[in-house]
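Every protein chain except one is present and positioned as in the full complex.
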Amino acid sequence: MDLENQKRVKEFAEKYGAENLVVVLGAAEGEASGLAAETVTNGDPTFAGPLTGVQLGLTVYHVCEPEIKNEVDAAVYDEQVGMMEMVLDVDDIIAEMTPIREDFCKYL
Amino acid sequence: MSLLQGKKVIIIGDRDGIPGQAIEECVKTAGAEVIFSSTECFV
Partner (left out) sequence: MNSVIKGASYILAFTPEMVMQNGTTQTTEKIVNPESEYLKQLESHLRTYEQVVSYPPNQAYIGNIHPNELAQIEQPWHDKAIEGASRFGKYGEIMPEDEFICLMQICDVFDLVKLDKSFVAATKEKLEQHPLMTADIIARLKEGEDAELISKLVSEEHSEALYYNKELVGCVKRAHDVDVNLSAHVIHENLTSKATNVLSLLNLVAKNNINKEDIDYVIDCSEEACGDMNQRGGGNFAKACAEIAGFVNATGSDVRGFCAAPTHALITAASLVKAGTFKNVVVSAGGCTAKLGMNGKDHVKKGLPILEDVLGGFAVLVSANDGINPEIRLDLVGRHSVGTGSSPQAVISALVTESLDRANMKITDIDKYSAEMQNPDITKPAGAGDVPMANYKMIGALGVKRGDIEKKDLASFTVDHGMVGWAPTQGHIPSGVPYVGIARQDILDGKIKNAMIIGKGSLFLGRMTNLFDGVSFVIEANQGKTKEEGTVSEEQIKGLIAQALKNFASNLLAE
(Lines give C-alpha, C1' and ligand atoms only; values in the text may rest on other atoms or scores of the structure.)
Protein backbone atom coordinates (compact mmCIF):
# COMPACT_ATOMS: atom_id res chain seq x y z
CA MET A 1 0.00 0.00 0.00
CA ASP A 2 1.12 3.51 -0.84
CA LEU A 3 3.23 4.97 2.01
CA GLU A 4 1.18 8.15 2.29
CA ASN A 5 -2.02 6.11 2.57
CA GLN A 6 -0.47 4.00 5.35
CA LYS A 7 0.42 7.18 7.21
CA ARG A 8 -3.15 8.46 6.93
CA VAL A 9 -4.64 5.14 8.09
CA LYS A 10 -2.37 5.19 11.13
CA GLU A 11 -3.34 8.78 11.96
CA PHE A 12 -7.07 8.03 11.67
CA ALA A 13 -6.74 5.00 13.95
CA GLU A 14 -5.06 7.19 16.57
CA LYS A 15 -7.60 9.98 16.17
CA TYR A 16 -10.89 8.06 16.02
CA GLY A 17 -9.99 4.72 17.61
CA ALA A 18 -9.38 1.57 15.57
CA GLU A 19 -12.73 0.08 16.66
CA ASN A 20 -14.66 2.89 14.93
CA LEU A 21 -13.05 2.48 11.52
CA VAL A 22 -13.88 0.31 8.52
CA VAL A 23 -11.49 0.07 5.58
CA VAL A 24 -13.04 -0.62 2.16
CA LEU A 25 -10.76 -1.74 -0.67
CA GLY A 26 -11.16 -1.64 -4.46
CA ALA A 27 -8.09 -3.63 -5.52
CA ALA A 28 -8.04 -5.27 -8.96
CA GLU A 29 -7.44 -8.84 -7.79
CA GLY A 30 -7.23 -11.23 -4.85
CA GLU A 31 -3.59 -11.09 -3.91
CA ALA A 32 -3.41 -7.30 -3.95
CA SER A 33 -6.59 -7.17 -1.84
CA GLY A 34 -5.03 -9.57 0.65
CA LEU A 35 -1.84 -7.51 0.88
CA ALA A 36 -3.76 -4.30 1.53
CA ALA A 37 -5.96 -6.06 4.09
CA GLU A 38 -2.90 -7.45 5.83
CA THR A 39 -1.35 -3.98 5.93
CA VAL A 40 -4.25 -2.46 7.89
CA THR A 41 -4.60 -5.44 10.24
CA ASN A 42 -1.27 -7.12 10.89
CA GLY A 43 1.12 -4.48 9.54
CA ASP A 44 2.81 -3.77 6.19
CA PRO A 45 4.07 -7.13 4.88
CA THR A 46 6.51 -5.35 2.57
CA PHE A 47 8.23 -3.63 5.54
CA ALA A 48 8.25 -0.30 3.69
CA GLY A 49 5.63 1.96 5.22
CA PRO A 50 4.56 3.51 8.52
CA LEU A 51 2.37 0.47 9.27
CA THR A 52 5.35 -1.91 9.37
CA GLY A 53 4.99 -3.90 12.59
CA VAL A 54 1.83 -1.96 13.55
CA GLN A 55 -1.09 -4.33 14.26
CA LEU A 56 -4.13 -2.08 13.96
CA GLY A 57 -6.52 -5.00 13.47
CA LEU A 58 -8.94 -2.79 11.51
CA THR A 59 -12.16 -4.16 10.05
CA VAL A 60 -11.49 -4.47 6.32
CA TYR A 61 -13.54 -5.58 3.32
CA HIS A 62 -13.30 -5.42 -0.45
CA VAL A 63 -16.21 -3.49 -1.95
CA CYS A 64 -17.14 -6.57 -4.02
CA GLU A 65 -17.61 -8.79 -0.96
CA PRO A 66 -21.25 -9.64 -0.11
CA GLU A 67 -21.00 -8.11 3.39
CA ILE A 68 -20.54 -4.67 1.80
CA LYS A 69 -22.76 -5.22 -1.23
CA ASN A 70 -25.70 -6.23 1.01
CA GLU A 71 -25.56 -2.95 2.91
CA VAL A 72 -25.34 -0.68 -0.15
CA ASP A 73 -28.34 0.62 -2.08
CA ALA A 74 -28.74 -1.91 -4.91
CA ALA A 75 -29.24 0.64 -7.69
CA VAL A 76 -26.20 2.66 -6.65
CA TYR A 77 -24.11 -0.48 -6.35
CA ASP A 78 -25.13 -1.63 -9.80
CA GLU A 79 -24.32 1.77 -11.27
CA GLN A 80 -20.91 2.11 -9.59
CA VAL A 81 -19.62 -1.47 -9.33
CA GLY A 82 -22.03 -3.67 -11.33
CA MET A 83 -19.98 -3.95 -14.49
CA MET A 84 -16.72 -4.57 -12.63
CA GLU A 85 -18.34 -7.56 -10.93
CA MET A 86 -18.27 -9.18 -14.37
CA VAL A 87 -14.61 -8.19 -14.86
CA LEU A 88 -13.00 -8.95 -11.49
CA ASP A 89 -12.51 -12.43 -10.02
CA VAL A 90 -14.77 -11.86 -7.00
CA ASP A 91 -14.41 -15.43 -5.69
CA ASP A 92 -10.64 -15.10 -5.60
CA ILE A 93 -10.92 -11.77 -3.78
CA ILE A 94 -13.23 -13.31 -1.15
CA ALA A 95 -10.89 -16.29 -0.77
CA GLU A 96 -7.94 -13.97 -0.06
CA MET A 97 -9.81 -11.58 2.24
CA THR A 98 -11.60 -14.07 4.48
CA PRO A 99 -8.63 -15.75 6.23
CA ILE A 100 -6.89 -12.40 6.81
CA ARG A 101 -10.01 -11.03 8.51
CA GLU A 102 -10.34 -14.19 10.58
CA ASP A 103 -6.71 -14.07 11.67
CA PHE A 104 -6.08 -10.39 12.24
CA CYS A 105 -9.27 -8.31 12.62
CA LYS A 106 -9.76 -7.32 16.26
CA TYR A 107 -13.23 -5.74 16.10
CA LEU A 108 -15.50 -8.20 14.30
CA MET B 1 -25.44 -5.52 13.25
CA SER B 2 -24.68 -3.11 10.48
CA LEU B 3 -21.12 -3.05 9.27
CA LEU B 4 -21.14 0.44 7.80
CA GLN B 5 -23.97 2.39 9.52
CA GLY B 6 -22.44 5.18 11.61
CA LYS B 7 -18.89 3.98 10.98
CA LYS B 8 -15.99 6.08 9.77
CA VAL B 9 -14.80 4.61 6.48
CA ILE B 10 -11.35 4.71 4.91
CA ILE B 11 -11.36 3.90 1.19
CA ILE B 12 -8.35 2.55 -0.68
CA GLY B 13 -9.56 2.25 -4.27
CA ASP B 14 -7.64 1.06 -7.31
CA ARG B 15 -7.50 2.63 -10.75
CA ASP B 16 -7.64 -0.84 -12.35
CA GLY B 17 -10.21 -2.21 -9.90
CA ILE B 18 -12.85 -0.02 -8.28
CA PRO B 19 -11.78 3.66 -7.96
CA GLY B 20 -12.14 5.43 -4.61
CA GLN B 21 -14.93 7.74 -5.73
CA ALA B 22 -17.12 4.85 -6.90
CA ILE B 23 -16.71 3.13 -3.52
CA GLU B 24 -17.55 6.42 -1.83
CA GLU B 25 -20.90 6.63 -3.65
CA CYS B 26 -21.69 3.10 -2.49
CA VAL B 27 -20.83 3.25 1.22
CA LYS B 28 -22.56 6.60 1.67
CA THR B 29 -25.88 4.88 0.90
CA ALA B 30 -25.22 2.53 3.84
CA GLY B 31 -24.94 5.40 6.31
CA ALA B 32 -21.18 5.45 6.59
CA GLU B 33 -19.10 8.59 6.99
CA VAL B 34 -16.22 8.67 4.50
CA ILE B 35 -13.21 10.22 6.23
CA PHE B 36 -10.62 9.37 3.57
CA SER B 37 -10.82 8.19 -0.02
CA SER B 38 -7.89 7.51 -2.28
CA THR B 39 -7.18 5.64 -5.49
CA GLU B 40 -3.94 3.75 -6.06
CA CYS B 41 -2.23 3.28 -9.41
CA PHE B 42 0.24 0.47 -10.18
CA VAL B 43 0.76 1.24 -13.84
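General observations
A and B are the chain letters, set down in written order, and residue numbers restart from 1 in every chain.
Operating definition for what follows: a residue touches a chain if its C-beta (ideal position, glycine included) is under 8 Å from a C-beta of that chain, and two chains touch if they have at least 3 such contacts.
Quick caveat: nothing in here was measured; it's all calculated off a predicted structure.
In the whole complex the chain that is left out makes contact with A, B. Hidden from this view is one chain, which touches chain A at 3, 27-29, 31-32, 35, 46-49, 79-84, 86-88. For chain B, the residues in touch with the chain missing from this view are 14-22, 25, 37-39, 41-43.
Please note the rule applied: only the chains that are shown with their structure count from here on.
The residues of chain B lying in touch with chain A in their complex are 2-5, 7-14, 16-20, 22-23, 25-27, 29-30, 32, 35-36, 38-40, 42.
Listed in rising order, the residues of chain A touching chain B in the complex are 1-2, 5, 8-9, 12, 16, 20-29, 32, 36, 40, 58-59, 61, 63-64, 67-68, 71-73, 76-77, 79-81, 84, 88.
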